[in-house]
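One protein chain omitted, others in place.
Labels A and B are assigned to the chains in the order they are written; within every chain, residues are numbered from 1.
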Amino acid sequence: MHTFILRIKGAALDTAYVIDTLFTLFSITLIILMVPGFAMLEAGLVRTKNVSSVLTVNIMIYAVASMAFILIGYSLAFGELQSATMSKWAFFMFQMAFVGKAINIMSGGVGERAKLLPLALFTLIMGGIIYPLVVNISWGMDWIKDTVFDLNMVDLAGSTVIHSTGGWALLAAILVIGSRKGRYVNNQIRVIPASNIPLVVLGAMLLWIGWFGFNGGSVGSISTKEGADSVALTIFNTNIAGLAGAISAGIVTYTRYKLFDITMILNGALGGLVAITAGPHLYTLYDSLLIGLIGGVLVMVAVPLFDRFRIDDPVGALSVHLINGIWGTLAVGIFAANAAEGITFFNQLKGVVEIAVFVFTVSFAVIYAINKVIAFRATDEEQQQGLDVSECGLEAYPEFKRAI
Amino acid sequence: MHTFILRIKGAALDTAYVIDTLFTLFSITLIILMVPGFAMLEAGLVRTKNVSSVLTVNIMIYAVASMAFILIGYSLAFGELQSATMSKWAFFMFQMAFVGKAINIMSGGVGERAKLLPLALFTLIMGGIIYPLVVNISWGMDWIKDTVFDLNMVDLAGSTVIHSTGGWALLAAILVIGSRKGRYVNNQIRVIPASNIPLVVLGAMLLWIGWFGFNGGSVGSISTKEGADSVALTIFNTNIAGLAGAISAGIVTYTRYKLFDITMILNGALGGLVAITAGPHLYTLYDSLLIGLIGGVLVMVAVPLFDRFRIDDPVGALSVHLINGIWGTLAVGIFAANAAEGITFFNQLKGVVEIAVFVFTVSFAVIYAINKVIAFRATDEEQQQGLDVSECGLEAYPEFKRAI
Partner (left out) sequence: MHTFILRIKGAALDTAYVIDTLFTLFSITLIILMVPGFAMLEAGLVRTKNVSSVLTVNIMIYAVASMAFILIGYSLAFGELQSATMSKWAFFMFQMAFVGKAINIMSGGVGERAKLLPLALFTLIMGGIIYPLVVNISWGMDWIKDTVFDLNMVDLAGSTVIHSTGGWALLAAILVIGSRKGRYVNNQIRVIPASNIPLVVLGAMLLWIGWFGFNGGSVGSISTKEGADSVALTIFNTNIAGLAGAISAGIVTYTRYKLFDITMILNGALGGLVAITAGPHLYTLYDSLLIGLIGGVLVMVAVPLFDRFRIDDPVGALSVHLINGIWGTLAVGIFAANAAEGITFFNQLKGVVEIAVFVFTVSFAVIYAINKVIAFRATDEEQQQGLDVSECGLEAYPEFKRAI
């Protein structure tokens, strides 16, 4: 009988192992859908003359960052590859799927003027070292934490670890690389319209759907009743925040301009998604609604603010990812302070600041150093002609006659 | 021993709960892929000057309809949120994922002339009240049924509840809003070609794949052997009907024109998918094949018929969703009359008629009333210029020189 009970228990554990592996593989697939998601979003937002270049950067990031994380970064973040509750290969790949996102955020914001080769170098260092260290002190085994940091913030799927991290690296990059040629001339801000709106919509929706894997998968286990409830609540709240961000951004854009600017509405949705990401497993429906509504408004407020400070970000990445990454991390301290011991507004704020200082400083130093060796910035002539020609030797839409 | 057996039974129930939650989350993801699916399909079918506007409407519908259903509609349809067999958040979100589809069908068919603000108002009422009432009398707890309706039709995933419902609302909207400027002039039907065929194909295929979640998820449980067989048969038959619809539409278009019109072939596939949706769990392979073949032919027959009656539907939504929604619901009464007690052709027909009367009447009244307050129809000048400028303030492809 005893052996029999043990065997039954073993079988139940195996079932949990199997289900969590399957669930993680499902989540991985959704997250990797974010690769074409980011690619289409950015390809739609930039001018046609830079579309191939931006797409190439996106594919480069997926390849280089993933490889750097697998060969170097993972062990910095988590130590030896092991996993008791699911296949270690699923866990490994799940972690790998995250790394590119932080760099995508950075590359999008320096689009239309940053060159691929220095970006690839930065991707190698970010994916192999900087991001893994951030993960280590936030989600990892804390070998640094015990000696240096004491990071007690709650950040389920990376409002800070992914989105603010990418945002701080982007801010550092914009300071080094500068704005696009012709964007700010004589105290005027030149509006550069998105070149392909269907791609923007497709990309944003693929990101939105990918987020379900991002946040849901971060719960870690679906194989118990509590786990299943937590994962489902997480995905539900994630979606609510996206919906709310779209709605509040839509209301602001209509109120302000009597027009529905679909690029702002989608950035509002993405802002809501970023904001919910630190604690979707801890919120009620109405918390999530409010967090998302504020997220959408923050995007609408931040986009013109960054322009006023002459910080040129063609895809609105700072407004979506940095601002809402901060807001989302703090929101845990506001809405979920009683959800578990140790969740305080102060701890969340401390985490935001510590990661900010670390990522901004290190990224700035690395980007500055790379820039001394290989110039990040395409020349004015290259920018005028479009980076597709100088970087890729091909145009994105060679058969379509250009109107502007 | 007794306690032990109970614990084992509890574990088995938990496993079922976990698996059905995971399966529902998987289905939800596929259904939400239909948001970019509809968006790309419609963006490809309309003229470039209306592409941004159509895309904005699609995103608005996802946001407003989902939110209206969550905050108001769900409780009208199902009462208090609860679910014994899976996480209630998964069940909630699954139901939410359906609501936008019925409204997408309507908005697509009035594309290129309906304005966003009145559409948003209608979306609020449709998603918050009309659709939930339809769900209630069809799939819900029947609080209305016991006093008013006695709806005994079988409609697994909504041939009537989603597709005909959307179709009747569309017919009401077209009667109020009218056809596009310049579409019917001097007894002539002006053909307006689709502007972007790759988007049409992408959108249709995302819808097709999303349908697996729509129909498969509607079975409700995969966690027993019978459930797994039923879900797999449902998805298999769904796909067969789509394939068959594409083939029959392809044969008709080639026979009639000696050409393969890909937009008609895809509408044929979608027609087959709509037609199978009422009973994919009840059919044999050959039933599904026949239902899909007829679905494709019905689309080919209906599209010119609606034009003959001057009912202007730029995406063929009436032919795909209304006609095949009716056909699919009746098909259950033909092919599956013996599958379970109470399935009769008469009950199916009665369901079709009752929902038709209810949805058409209420939608007409609501659209008529909204139209008195905020005109639905863009002015001739706005239509001439394109709704992208008047509604969104941006063009979909600003850099491409227009040939027509």
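As a working rule, a residue touches a chain if its C-beta (ideal position, glycine included) is under 8 Å from a C-beta of that chain, and two chains touch if they have at least 3 such contacts.
Source: prediction; values computed, not measured.
Checked against the hidden chain, the listed residues B:D261, B:D313 or B:E354 yield one contact partner: B:D261.
Although one chain is not displayed, its contacts with chain B can still be listed: residues 5, 8, 12, 15, 19, 22-23, 26, 30, 47-48, 193-198, 201-202, 205-206, 208-209, 212, 216, 222-225, 227-229, 231-233, 235-236, 239-240, 243-244, 246-247, 250, 254, 257, 259-263, 265-266, 269, 285, 397, 400-404. Chain A residues in contact with the hidden partner, per the touch definition given at the top, are 4, 8, 11, 14-15, 17-19, 21-22, 24-26, 28-29, 32-33, 35-36, 39-40, 43-44, 51-52, 55-56, 58-60, 62-64, 66-67, 70, 86-90, 92-93, 96, 116-117, 196, 199, 202, 391-402.
Note that in this section only the chains that are shown with their structure count from here on.
Computed from the mean C-alpha positions, the centre of chain A lies at a distance of 32 Å from the centre of chain B.
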